[in-house]
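Dropping a structure here in structure tokens format, bear with me for questions.
As you look at this complex, bear in mind that one protein chain is not there, while each of the others sits in place.
What follows is chain A.
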Amino acid sequence: MRAFAALLAREIRLALRHPADTLAAVLFFVLVAALFPFGVGPAPETLARLAPGALFASALLAALLPLDRLFGADAEDGTLDQLLLSGLPRGGIAAAKALGHWITTGWPLLAATPIAAALLNLPVQAWGAALAALALATALLSLLGTVGAALTLGARRGSVLLPLLVLPLAIPAVIFGAAAIEAAAAGLSPAPFLLLLGAGVSLAAPLAPLAAGAALTVD
């Protein structure tokens, strides 16, 4: 537990020292969201219809950006060897990495969601549901992405392989997340969809770190 806390604290401290990585993901998110109005035209109804899906696609793509360095940086400088010998189980290392990714990438994306939602003309009554759905979806992506990052560690062109592995698995998150936002925009309860997303997170929370830990190997 102490080793887990030490690793998580270091992940957060490193992200604070290198804010450019987090900032790049947030700016990417806002810019992709800003591209949609240019592409489909500024008609408010068309935009609002597109907004839930566009918001989700941009957020998940942005959250993928820092994933290819999740284990890569530690593997290159020898820290991964030390982690594997630290007594922290491999699943624990992966869990700390996933939680660290969610905190350092997922949370900043949530903070930028109102900007992206405004750019996409999402009705204000759906913003709460959008935040809740994105919080769950980014957590799911952090968990799935950790598995992808562990699997592609050391692979040539790993950064291309990673989205190909992870994004198909994130499709349910996009479906239920966008449905939750649409329901809220239409004045209905988003709860059923949020619960389904939550079920996905609760399923991935124990399983993904185990899978990622099993995939973690050094040369």
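As a working rule, contacts are C-beta pairs under 8 Å (C-beta built on N, C-alpha and C of every residue); 3 or more make two chains touch, one makes a residue touch a chain; residues count from 1.
Definition applied: contacts and distances are computed from a predicted model.
Not shown: a single chain whose UniProt protein name, out of "Molybdenum transport system permease protein ModB", "Heme ABC exporter ATP-binding protein CcmA", "Acetyl-CoA C-acetyltransferase" or "Zinc protease", is "Heme ABC exporter ATP-binding protein CcmA". Only one residue in the set A:L65, A:L88 or A:L197 touches the chain that does not appear here, and it is A:L88. Residue in contact with the omitted chain (choice from A:G78, A:G154, A:P192 or A:P206): A:G78. Against the chain not shown here, chain A presents residues 2-3, 5-7, 9-10, 13-14, 17-18, 77-79, 81-89, 218-219.
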